[in-house]
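Every protein chain of the complex appears in place save one, which is left out.
Chains: A and B, in written order; residue numbering restarts at 1 for each.
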Amino acid sequence: MAGDLDSVGGAFAEPVFGAQGTFRRIMEAMARPGTLQTLIDLPTPPAPLSPSAGAIALTLCDHDTPVWLDTALTVSEAVGSWLAFHTGAPIVRTSSEAHFVFSSNPAELIALENFAQGSHEYPDRSATIIMQVAGFDAGDSLRLTGPGIRGHADIAPAPLPRHFAEQWKQNRARFPRGVDILLAGPDAVCGLPRSTRINHSNGD
Amino acid sequence: MRGKTEKQAQRRANMAVLARAPGERLKVLWDSAGLEAEHQIVRGPETGLVTVRGRIGGGGSPFNVGEVTVTRSTVKLAGGAVGHSYALGRDKEKSRIAALFDALWQDVNLQTKLAANIIEPLARELSARDAQTKERTAATRVDFFTMVRGED
Partner (left out) sequence: MYVAVKGGEAAIRNAHRLLADRRRGDRSVPALRLDQIVEQLALGVDRVMAEGSLYDRELAALAITQARGDMIEAVFLVRAFRTTLPRFGYTRAADTGSMLVERRISATYKDIPGGQLLGPTFDYTHRLLEPEIAAGIDPETPETRDVDEEPMPRVTDILARDELIEEDGSVPAEKTVADISREPLEFPLDRDARLQALARGDEGFLLALAYSTQRGYARSHPFVGEIRIGEIDLELDVPELPFPVPLGRIQVTECQMVNQFKGSAKTPPQFTRGYGLVFGQSERKAMAMSLCDRALRASELGEDVVAPAQDEEFVISHSDNVQATGFVEHLKLPHYVDFQAELDLVRRMRSEVSSGNEAGHREAAE
């Protein structure tokens, strides 16, 4: 089994500490939207899954969390078997069934409303979308306000989904339902929980 | 194709014996056979839960009965062979040895030694235990007889 070799390697060097450290930073990222939380112990998943997105997968996904992958990630057999071996998470094709969504190319991602939004009784039954971004300073500038942000925070991640500001406004309007986003940069993660408001400060 | 299926069936049969083997016994056999080899532990040994499924009425739709503890390991040899093990219980050393066994088994030259030193004695002991259970249970079988009255 040649696939065996790719899929079993590349986890955290220290599985327990890697997952704990990453969890702490993801929590921090969600608690303080707009801040960049540097990830320390990065795994080496098969491309096109990025190391930071891989770290998030190893930390948050398990047998009970269905995962949806975008086209580029789905095409890669190695990504599927790496996630299966290390997390045990089932990979689903129906977007609304996923607890976690991994997007290697956010510019091509289907609309946010296709993913689980939770219910009014259980708003937690919604998807968390992990978007792989090249960086946080080359895109359109986004001004973030809301809980966890003193005043405002500015980030400029790229790439982002089409009409992102409008999509996010609709996501906000569904509160307490709605999706949460984790932007996974080369070595850092930034949280956009559904409670955060975004104003485009340039561009539109 | 047939060769591949047979190889998988043999690998699976080995896993079945190793999973059921008492940990202490496996360790004794392993040490005395001198089979320990350089390896890297890719995952585990880690203990987790597996949910047992039965079927309604014995043969109907599945339902969840409860959990069992299971320990698993994955190891990788210097040559690249990867071995896995899963077994009921929480014996981590047994799990590591079973995964290493599975990795070594992929070297055709080692199979005779692995079978003779590990699988065969364990399989013999396990089937002796099963045979004893069956014989003791058989002794509790009810032989019904009918009272015959005044016929001769």
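Here is the rule we use: contacts are C-beta pairs under 8 Å (C-beta built on N, C-alpha and C of every residue); 3 or more make two chains touch, one makes a residue touch a chain.
Owing to the predicted nature of the structure, the values given are computational and were not obtained by experimental measurement.
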Per the touch definition above, residue among A:S81, A:Q117 or A:N171 touching the missing chain: A:S81
Chain not shown, touching residues in chain A: 1, 4, 7-8, 62-64, 81, 84-85, 88
Chain B residues that touch the omitted chain in the full complex: 8, 11-12, 15-16, 19-20, 46-70, 72, 74, 84, 86-90, 130-142, 144
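FYI, only the chains that are shown with their structure count from here on.
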Residues of chain A that touch chain B when the two form their complex: 1, 4-5, 8-9, 11, 15, 85-86
In the complex, chain B residues that touch chain A: 42-43, 74, 76, 80, 82
